[in-house]
Structure formats: C-alpha cells, structure tokens
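Got a structure for you, written out below as structure tokens; questions coming shortly.
So, chain A:
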Amino acid sequence: MQRIFGLIKDRVGALLADGTVDRVIGWEKGEFLYDHTPAIFNAEDDLVDLVYDGFCASNLSKYLIDESKKDGKILALLKPCDTYNFNQLIKEHRINRDNVYVLGIECRGMLDIDKIRALGIKGIEKVEEQGDELYIQTIYGDKTCKRNEVLLEKCINCKGKEHVAYDELVTSGEDIPQVESNRFEDVEKLEAMTSDERFAFWRGELSKCIRCNACRNVCPICSCVECVFDNKDSVVASKANTDEFEENLFHIIRAFHVAGRCTDCGECSRVCPQGIPLHLLNRKIIKDINEFYGEYQAGQDTNSLGPLTDFTKEDVEPSIITEKGGEK
Partner candidate 1 sequence: MYTAEREMTENVLRISNVNTRKCMKCGKCSGACPAFDKMDIHPHQFVSMVEKGDIEGLMNSKTLWSCLSCFACVERCPRNVEPAKLIEAVRLSVIRKQGENRLKADDIPVLLDDELPQQAIVSAFRKFSK
Partner candidate 2 sequence: MQKIGVFVCWCGSNIAATVDVKAVVDAVSHEPGVVYATDYQYMCSEGGQSQIRQAIKDFGLTGIVVCSCSPRMHESTFRKTAISAGLNPYMVEIANIREQCSWIHKDREDATEKAIILARTAVAKLNLNRPLTPGESPVVKRALVIGGGIAGIQSALDIAEAGYEVDIVEKSPTIGGKMAQLDKTFPTLDCAACILTPKMVDAASNENINLYTYSEVEDVSGFVGNFTVKIRKKARSINADICSGCGVCTEKCPSRKAKDEFNMGLSNRGAIYIPFAQAIPNVPVIDREQCIKFKTGKCGLCEMNCPAGAIDFKQQDELVERQYGAIIVATGFKPISLENFDEFSYSQCPDVITSLELERIMNAAGPTKGKLLRPSDNTPPRTMVFVQCVGSRDTSGCGKTYCSKICCMYTAKHAMLIKEKYPDIDVHVFYIDVRTPGKNFDEFYRRAVEEYGVNYIKGMVGKVAERNGKLLVQGSDLLADDQIIIEADMVVLATAIEPDESARNLATMLTASIDTNDFFTEAHPKLRPVESPTAGVYLSGVCQGPKDIPETVAQASAAAAKVIGLLAKDKLRSNPCVASSNEMLCNGCSTCENVCPYGAISYVSKEIRSAGKMEVRRVAEVNEAICQGCGACTVVCPSGAMDLKGFTNKQIMAEVDAICR
C-alpha cells in the first residue's frame, strides 16, 4: 500500500505545483492510524498530513457537489467505486465537470475497524500493512491478522477495479486480486425466508435505527438541496422515529428515492452507527431492476436513462410479485 501512496503523493505535488489544480481533496491523518478524515489541501500547506492506506473508505464524490461550485479547479482522489457516484452526479448536473480534475487511484479494498475489534484486538495504536498481513500494535501487545478477514462489506463485494471516470490514472502496477463474490448472496438468503421471518429480521434491524441521518448525509446520491424529511412543508417531514412505522417509512422512502440511481457503494452501511445492513435494501432494488429490466449499473455512464425514468412496452406486470410463489 506504501508504493501507491508514494506515487499519488508525487503526482499530487506535481499537479499542485504546475498549477493545473489549485487544491486537492484527499484524506488527512487522524489521531490513530485508522481514523482518517477527508480534507482539502490548498497549494501552500505541505502534504505531510496527506495519507492513503487501508482506512480511506469514505467516498469523496459527495464533497465535489459543493466544491465544484467554487471557482478554481480541484483535484479529486477517487477510488474505482467512487467514480460510479461521480458519473451519476455528473449525469444529474450536480457536479460542474470542468472544475474537477479526477485522479483515479488504485484500491486494494479498505479495512473495517469494527471487524478488527471484533477479532478481540483492543487498544489499537498502530497498524502496518505488509502485503496481505496486518501488524497491529496495541496497548495489550502486538497482534496480526489477514487483510481479507477484515475487509469492509463493500470491498468484499467490490464492483471491479476499473475506474469509470478519470482524467488520469495512478496505478502501482501490482496485480490486485479480483475478489470473486456474489453480491446478491445476502439478498437471496433473505428472499428465501418466509415473509414472517423477513418481517422479524427487518423489525429487528430497523428498530435499532436512531434517525441520526448519517446514511442519508453520507450518500452522494441522496443529496437534495433540502431533504423531504427536513422540509417542514413536505408531507412526510419528521425528525424522530416515534413509531415502528416511521422507521420503515424512512428507509423505504430513502431506498425509493435512490432507486435506479444507487451505485451500491456501501457507504450507508459503513457509516451506520447501529450497524444496520442498509445496503441490503438498495441491493434488493438493484437485483429486481437487473432481473426485471435488464442489467443496469448506475454511474456506468453519464447519459443513459435510469430504470425508473425509462420503460419498455413489454415490462413485466406488478402481479408477478404476488404470483412469485412461496408461502403467503
């Protein structure tokens, strides 16, 4: 991981120096070795705090909505999965393309600090990456673990290593193992359950929701000027889940507003403080769209019509759901 970071740092320095861009959005070192914060580096401050390692999971394309409105050009370090959101935001005219210079950076899959803790590793002070091994120095002695054991859910189901939007690519030349996985596996498991089991599962999960809006505010697609839940004149304005129904309502409406636009970047599940597998909701809609209306990956391009703003005369009838078999 060090090699690629070195290459990136040089490229960023060069681009800042020769004036193609006047500021960079990337990640800044935090207190510990895993809590990096997205930050904007202007030309003058040095890039000592810039970092790129296994804990830079956050998706920077959302910041570009406001940043691209300011004058001057910004250099954006985008991982492959972030570029899908970048394309989707370009398609929705939310990002001013010529104010952004996209540097496509290679990504070997990001790490999940909660999974490391779940392995019983506590008091983490330092994390070193060597190939597939992680050397973790903690207050209670040094620990090691395999990189693939602690990958983020969205990296286990990575959509592929190619960038779909970039002005320039930075690759370290190392071959990155393509992780084979069926990203709809959990959805299929849920579909196989009886409807009462599914209801119990989702009641269990959604009852944990504390309506902190982290999933909404981190989602690049879910970035309305004023969200329908905040706008007091809207019909569903609400601030707390005062009832079971409101928990369902918030997540169903959110899933529907991003239906056909969600690129399955997994950020919502990553940031949920309560660990609710929110990606399973969006992934279910993606699976349905692929099944009923043909393979569609949001953000693959910047001009195709989204599935919910398109139709064919031979679309399947809604009654297919009621006759889909299985018990009531």
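The rule we apply is simple: a contact is a pair of C-beta atoms (placed from the backbone, for glycine too) under 8 Å apart; a residue touches a chain by one contact, two chains touch by 3 or more; residues count from 1.
As a selection rule, all candidates are chains of the complex that A comes from, given by their letters.
Since we're looking at a predicted model, the values are computed, not measured.
Student: Any copy counts here: identify which of 1 or 2 touches chain A within this complex.
Tutor: Per the touch definition, chain A is in contact with 2.
Student: Please give the residue numbers of chain A that touch candidate 2 in the complex, ascending.
Tutor: Spelled out, the residues of chain A in touch with candidate 2 are 69, 92-94, 222-228, 231, 234-235, 257-258, 305-306, 308-310.
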